[in-house]
Structures are given as C-alpha cells and as structure tokens.
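The structure that follows is given in the form of structure tokens.
Of the protein chains in this complex, one is absent; all others appear in place.
Letters A, B and C name the chains as they come in the text, with residue numbers starting at 1 for each one.
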Amino acid sequence: MATNNGLVYLIALPLFGALALLLLGRKADKWGHLLATAMSAGSFAVGLIQLSQMLDREAELRPVTQKLFTWISVGSFNVDASLLLDQLSICFVLLITGVGTLIHIYSISYMSHDKDRRRFFAYLNLFIAAMLLLVLGDSYLNLYVGWEGVGLASYLLIGFWNQKPAYATASKKAFVMNRIGDMGLSFAIMIAFATLGTVSFSGVKEHSHHASEAAMTAIGVMLLVAAVGKSAQFPLQAWLGDAMAGPTPVSALIHAATMVTAGVYLIVRSNFVFDAAPTAQLLVVIVGAITLLFGAIIGMAKDDIKKALAASTMSQIGYMILASGLGPAGYAFAIMHLLTHGFFKAGMFLGAGSVMHGMNDEVNMRKYGGLRKFMPITFVTFGLGYLAIIGVPPFAGFYSKDMIIETALNAGGAKGIILGSVTLLGAAITAFYMTRVMILTFTSPKRWDDNQHPHESPALMWIPMVILSIGSVISGYLLYRGKAFKHWLEPLFEEHGEHTELLPPIVVSGLALTMVAIGVAIAVIKYQLSEIDNVAPEKVSIFTRIARRDLLQDDVNEALFMRPGQAITSALVKIDDSVVDGAVRGVGKMALGSGSALRETQTGFVRSYAVLILIGAAALIAAIWVVTT
Amino acid sequence: MEPLLTIQTPETVLFWFLAPLSVLASLGMLLVKKAVHSALLLAWVMVTLAIFYIAQGALFLGIVQVVVYTGAVMMLFLFILMLVGVDSSDSLTETITGLRPIAITAAVGFGGLMVSLLGRATLGREPVGLDAANGPGNVQGLAALLFSKYVWPFEVISALLITAAVGAMVLAHHQRTTPRPTQREQSVNRFRSDSLAGAAGLPGPGVFARHNAVDVPALLPDGTPAPSSISATLKARGDVIDSAQFQLDNVDTSVVEEK
Amino acid sequence: MSLDNYLYLSAILFTIGAVGVVVRRNAIVVFMCIELMLNAANLSLVTFSRINGTLDGQVVAFFTMVVAACEVVVGLAIIVTIYRSRRSASIDDASLLKR
Partner (left out) sequence: MNILSFLMLLPLIGTAFIALAPKTNVLLTKQIALVTTILVALVGIYMTISFDFNAKGFQFVESREWIPAFGIKYALGVDGIALVLILMSVLLTPIVVVAGWNESEGGRWSSKVFYSLLLVLETMMIGVFASTDVFLFYVFFEAMLVPVYFLIGGFGSGDRAAAAVKFLLYSLFGGLLMLASIIGIYVMATRYGNRTFDITTLSQLHTVLTPMMENVLFLGFFIAFAIKAPLWPLHTWLPDAAKSATPGTSVLLLGVLDKVGTFGMIRYCLTLFPEASKTFTPMIITLAVISILYGAFLAIGAKDIKRLIAYTSISHFGFITMGIFAMTSQGMSGSTLYMFNHGFSTAALFLVAGFMITRRNSSTISDFGGLQRVTPIMAWSFFIAGLSSLALPGLSSFVSEFLVLVGTFTRYPVAAVIATFGIVLAALYILIPVQRALHGPTTPGNENLSDLTLREKIAIAPVIATIVVLGFYPSPLLNIINPASQTIISQQGFSDPAPTMSEGK
C-alpha cells in the first residue's frame, strides 16, 4: 500500500489548535475561536487534497497509509501508530472536517456570549482530532485511542456548562455508558490478538477467512457492543437524550453527525469480521431494528426539540446499523445514509439551535409555534432537512433510506419481510414525529409569551445552516447517481453473489412514500388542525407516558445497574471497614486483650506467685512420680 | 553382705526424740502470731538440725550452723524485728481469697508426693558412711575439697558474699534529699504549724495522772486521756494501760473565768 | 533406723517452710520460712553426703549456708528499705508490680 506522509496533518492541525488553546489559557481568548476554525478548515482542505489525489488513482491503489512511529511493541504484540486513508475513511474525514468546520463557524456566533468560548473551541478541535484518529487508525488499537478520545471530547462538551449539576451528571453518564461500549472494543481487541495474533485491520482481514467462526462471532459481538455504546443503540442508548445538555453545536456535530455514527463506521470497517460471523451479523440487524423503532417511539413523545431530534438520531442510526448488518449489500447504504444524515441532522440541530437562540434558550416545542414568520431562513433550512429525513424525493434522505428499506426487504425469507416491515414502519413514525416537530415549531399558532422576541439568527449562524441544507437536498442524489457511492466503496467489501429481489425498487419506493404520507397525514391532523396546549397534557395513555419516560430506559438502568451498584459499593465499604479491616484490627485487639487478660494473673502479690511456684514444683514432682512408675 | 553403715541406737533415739520436736517447732513457726516467737522456734529447729549434722558426721557444718545461723542470721532477724517491730504481730487471717486452701493443697500434694517418691526411691547400693571420708578429720576433709575441687565456686561465693554485704549497705543507706532540719528549724516549724497545740512538744506519759508510768496516757486538762503521750511502740504492742482506772471520781471541770 | 528418715524429715520441713512462705504475710516470717526450706535442703545434702561416703554434699551445704547468709543480708536490707518507705513489713503491701 502506498504511503502518504500528509495524512498526519489531518489530525495534527486540529490537535495543535486544541493544545494551543488549552495551554495558552486566557491569553488566547480573543482569537482562539478563529484559530480553531482555521485549524478545522485546514484539516478539511487537507482532506479535499487527499480526495482529489485519491480520485486520480485506480480503485485498488486508492488506500494510502502513513506510519508515524512504533507505538507498542511487546513480544508478538506490535502496534504501530499508523494511519490509513481509504475510500471509507475519506468519506468520514470530509464529513467530520466539513460539517465540523461549518459548526465551528456557527459556534463563533452561537457561543459569542459565553466567556469560556475559547475552551469550547479547544474541545471542538480536540474532538475533531480524536474523531479523525478514530477513522484514520489502521488498527483496532489506534481506533480505540480515537474512540475514547471522542468519548472524552463528548464528555467535556456535554459537560461544558457543568456548573449545572444535571449537566455534569449527563456528561458523566455519557462517558460511563460509552465506557461499557469501550469495554466491548477492548474485548474484541483481546480476542483478536489471542486468536489471530494481530489487531490491525489488514491483519484481521487476512486471517478472517480461515479463523474459526466462533472466534469471528466473538469478535463481531464485542465490536457490536462497542458500536452500541458509541452509537447509542439499544440497550446502551440512554445517554444520548441527556447528552443534549451540551451546547447545541455540540449536539449537531457530535451527537448527530459524527461521533454517534462511529459505531456504524466500526461495523462497516469490520465488514470482514461480520461477513465471517453470520450470528453476529444477525445481532447487528436485530439491534438496529429495535433501536430504529425505539428511537422513533421516543421521538413521538418528546416536547424538548433537542431531545426529539436526539431520539430521531438514535432511530436513524438504527437504520444505519441495520443496513450495516445486512452484509455487503447494505454497507454502502449504511454509509450513504450516514453521510446524508450527517447533513440533514446537523442542519436541523443547528436550526434548533437557531430557534433556541431566538427564543431565549427555550427548548420546549409546546412553547414555540408560528416561528416561520420570525425566522424564515431557519424555517427553510430546517424544512429542507425535514423533507430529507422523512424521505421525500428528491431530497437526500429519500435515496439513502429507500436503499436501506429495499435492501432490508431483499434480505430474504422471513428476515427480509420482518426487517422490511420494521424499516417501513420506522419511516412512517419518522414522518409523523418530524412533521410534529415542524408543526409545533414553525407552522402552528404561536404559543410563546409576549416577552419573547423571536428573531432570525446572525449570518454567521445561518450560513452554515444554508450550506448544510443544500447538502441535505443534493447529497442523496449525488451519491446515488449511477450507484456512484456503491462503486466507490465496493473495493473494500467482498461481494457475495446476487440478491433476489422481493419487490421491484419502484414498488418499494411507493410503499415507503405511502408510509411517509400516512405519518405526515396523522401528524397534520393531530397537530396542525387541532389546538395545542403549551403544556404537555397530563391525561395521556400509559404508552405515551412510558414513551415520555424514554421507554423506561433510565428506570431499567437504575433498577438493574445503578441501584445494585450503589448497594454493592456501600456494602463493600462497610465490609471493608468491619470485616477485612475488622479482622486486622481484631488481631490487634486480640493481642491487647490477651495481654490484659494475662495481666490479671499478675496480681502483684508475691505470695500468689509463690503459690504458683509451689504448684509448679508439685507438678514437677508428680511428673517424676508418674514417669518413674 | 555386711552393711557398710549401721545406725547406732543412740542416734535412733536422738532422731526420734528431736525430729518430732523440730517438726512441731516448724509448724508452730507457721502458726504463732508474733514474729519473735517464730524466730525463736526457727532457732530451735536450726539447733536441732545442727545436732543432726553432728550426728551425721558433719561436725564442721553443725558448728557453723549454730554459729552462723542460730548465732548470726537469727540475731539479724531479731534485730530487724526490733527495727520493724511495731507491727511485728500480724493477723493470720488470709486476705487473698482462696490462696490458703490452694497453698495447703499444693503443699500437701508436694509433701506427700515427695515422701512417697523418697519411699519408692532406692539408691541401688547401701549407704557408705563418712568414716572413711572423715578419716583425717571432717574439717580437714572439707578443707581439702574446698581448696581443690571446689576452689572456683568457693571464690565465686566469696565474691557473692562481699557483693551482698555491699548491696545491703547500699540498700539500707538512706540518701537524704533535703538537709536534716536543725533544732531551730524544727521549733520554728512547730510554732508556725496550723495549731499551737504541738508547739510545746508532745505531753509526756503519766503526767497529771495518779500512776506515773510510761504505759499510762497522760490526762489532758479536761480529764480525757491523751493517746499521743504514749510511745508508738508501746501502743503497737498493746501494752497501754487504760488511764480511766486512775481517773479521779469527780473532777470539777467547770472553769470560772477570772476577771 | 534407715537414713531415709532424715530425708523424710527434710521433705516435711521443706514443705512446712513452703507453706509458711505462702501463707504468712509478715516479710520477716516469710524470710524465716525460706531459711527453713534452705535448712531442710541442707539436711538432705548432709544425709546424702553420708550415704555416698563423700564430703561433696557437705561442701554444697556449706555453700548453701553462705548463699543463705547473703540472701538474708540483702533480703532484710530490702525489707528495711520497704518498711522505711511504706511503714509496713507486710509483703502484700509491696504489690506495685501489678500496675
């Protein structure tokens, strides 16, 4: 594989930005955001150069690597710090740096009133660097560094306003739940090393053909655990909703466009593992399907605009995971949906941020309404994103989601039918709750107090929104056209035969659009054509209540892990003090006690000692008497 | 085989006469209240033993026993008894609970076992007697041993003796921590003490009493006896005579104040 | 008569002495009882000397006497010292070792 010494700059630039801003401290307050944005943009530029170079090469020669140094080398465990840029990672590089740069620009204005803006930009740059390391690492261990690095950046950014205890808790929750996923990645690496003797992508790929299926399944399942944690999939999804505590640009960048999709990247990157482990692949599909519906259902019940979008993110990633579990047929569509989703979801989050910006940081959609007139740009950009996500042609989401539904239906047998139905149902629910968001925010009558003065955001904020909305309009078609994207990624995957088509594509599209129409129609009837309270109605069905409680995810986690964990902790603290240390102190006390007990025999009276001597002498004589008998 | 040693009748008689006496004396030593009596009984036991030594051919030891023990050691005892003598009689009631029965049981066990052990034990040969060993004379024989075979223990023991003598002197020596009060200081102190009662010194015994003797407490002006007028030694011995018997029948103790 | 009788006598005296050490509280009497025990031992030493026909036993008895004398001197000095400080010759009063 060709080497390219330019790869390191992709990471080095934002890393430098982060370090400079953090180390310089207040000195960099004035220009810190500019430096960070420049670094991010610079990285994007490097990415573009790399892309153009890559386009010039033959498909087989496109991947390039760069070895930086030997990182860990012990016995047969050799891991180099080296980077790999291939067709898959370049997509991510451009998404991360591109969307990242836009969000940097957006944040300059969005965070302009925060006195810690420099720190915010430092974290953003740190995130960009870590995320790039994640997608550029050429081995699972290198990926792991980025994997936890983005976790750290996410922790820092969710808790950016950590003076509020709830936000600090949310950040901690995110990190810890991510760590559970990271543990899965650790396991995967360990299993890979123990069974295959290597942890690099190429090494594992090489061995994947003749390794036992059991080993591959184990690795696959563990990778899935990792992906589940990072991508907020069932059952480790609970952190994403709380993660909305972070500033909105963070939600757009990390918790919508990039970091949460790392799980999809991991699964697609590990396609060789999953291809060799059908059981793991099946699990992937199941997880994706469950999360798809799970997120969608939560999305229907949320009144907090960011949480509704977060639930939608979860659901959309469910689509991607599901697609990536469908094998070579689905990988490309998973990534394609990931990219389009990156555009429209980031755009919508920025839109939500813009709405909040204009509404004094109000997030409850029931207190919005009629904002269309006050924030036309936001409305249009958000609306384009909305059309994209519900899958209206020719917007981006239509192509990518349609492909996934089609592939799911074509998965064959009962599996295909079930998955197809799930994805179709998901499309309908998506249409419903996204329409609900649109209506509640923009088109319904106003429900806000008169002391609110909604206004359009400054240009620095709406320009990125416009760019992203353009992306949400055209990206789908661009990628779909002539199966361009599928061919682009094809060299990375191994095609397994032809698939049977359950239904012709046009029928599938028709079905999907029908479902979307049903969803939209219900939402319109329910919200546009009827009165909406500005507080959430209390008298609702049990299902709604459960859905509002995020389908009890926190309750389950608390009951299953948190409470027992706390119980174990407090029990162990007590045990350590009373039993373990108690035993130690007991030995000491015993020594003291036996000392004072024995001291009682020392009465101080000479005569009692004399009696003892006498008894001793008598005993001695008795012993002689007995012995000589 | 002819036994090497035959015990002559006089010795048997002597033994059976003296042995019970010595046992009785030692038992008495245990039981009498006054230490002086114990000392005298012990002296008797020692003399008995000295006689036994001589009877057994240990002439030198017998003499030494009399001189050193009955003479020196017992004198020392008596001397100390005099010094400490004020409470030289002690009660025989036991103060440490359960000590006496345990002690007696242990002692009876010890003695019984010892005696029965001695009764069972045999030397495996007949007693030899000291006629041969005492050939050149008992003192000469002992001297020969002491200055040859036992010369080293002998030297050590002499060192021990000297050390003990020095030790006793050191122990008995009383280092004053303050200068001895002079007579002047003592009288000053008497006058400056809390009351002037003792300023003139303690009253002498028998003064103002009909019976003018040291064992009779003096009577105070109000007719009550003054215990402080009797020597502490006499009081401890219980040799104080009640002064009430010498008291005048009717003493007019009323005092008319003179103008 | 057998020489054993001397030994019996010795044993009895020794035992009486031992009982005296334990039951009497007057330190001087206790000391006297110790002397009695030593004397009892001496008696058996002299008797063994006669049984064995050598004078070694007597030499040891002689040493015992010297040691006894030393012991009496030092012991009585101690008694005097104790008496001087606590105005008592009862050995139960000298029980400071307890604490």
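Keep this in mind: contacts are C-beta pairs under 8 Å (C-beta built on N, C-alpha and C of every residue); 3 or more make two chains touch, one makes a residue touch a chain.
Worth saying up front: this structure is predicted, and the values here are computed from it rather than measured.
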Among the chains presented, those that the missing one touches: A
Selected from A:44, A:193 or A:462 as touching the chain missing from the view: A:193
Residues of subunit A in contact with the chain not shown: 22, 25, 69-77, 81, 141, 144-145, 147-149, 152, 155, 159, 162-165, 168-169, 172, 175-176, 179-180, 182-183, 186-187, 189-191, 193-198, 207, 209-213, 215, 276, 565, 568-570, 572-573, 576, 580-581, 583-584, 588
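In this section, only the chains that are shown with their structure count from here on.
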Pairwise touch network: line, ring, star, complete, or other: complete
Dominant interface by contact count, named by its two chains: B-C
Farthest chain relative to subunit B (centres taken as mean CA coordinates): A
Cα-centroid distance, subunit B relative to subunit C, in whole angstrom: 13
Whole-Å separation of chain centres (CA-atom averages), subunit A against subunit B: 101
Where subunit A touches two or more other chains, by residue: 603, 605, 607, 611, 614, 617
Where subunit C touches two or more other chains at once, by residue number: 18, 22-23, 25, 92
Touching residues on subunit C, where the partner in the complex is subunit B: 1-9, 11-20, 22-26, 28-29, 31-33, 35-36, 39, 42-43, 46-47, 49-56, 58-59, 61-63, 65-74, 76-81, 83-84, 88-90, 92
Parts of subunit B lying in touch with subunit C, wherever the complex brings them together: 4-5, 7, 11-12, 15-16, 19, 22-23, 26-27, 29-30, 35, 38-39, 42, 45-46, 49, 52-53, 56-58, 60-61, 64-65, 68-69, 72-73, 76-77, 80-81, 83-84, 87-88, 90, 92, 94-96, 99-100, 103-104, 107-108, 110-111, 114-115, 118-119, 123, 127-130, 132-134, 138, 141-142, 145-146, 149-150, 153-154, 157, 160-161, 163-165, 167-169, 171-172, 174
Sites on subunit A touched by subunit B in the complex: 603, 605, 607-608, 611, 614-615, 617-618, 621-622, 624-625, 628
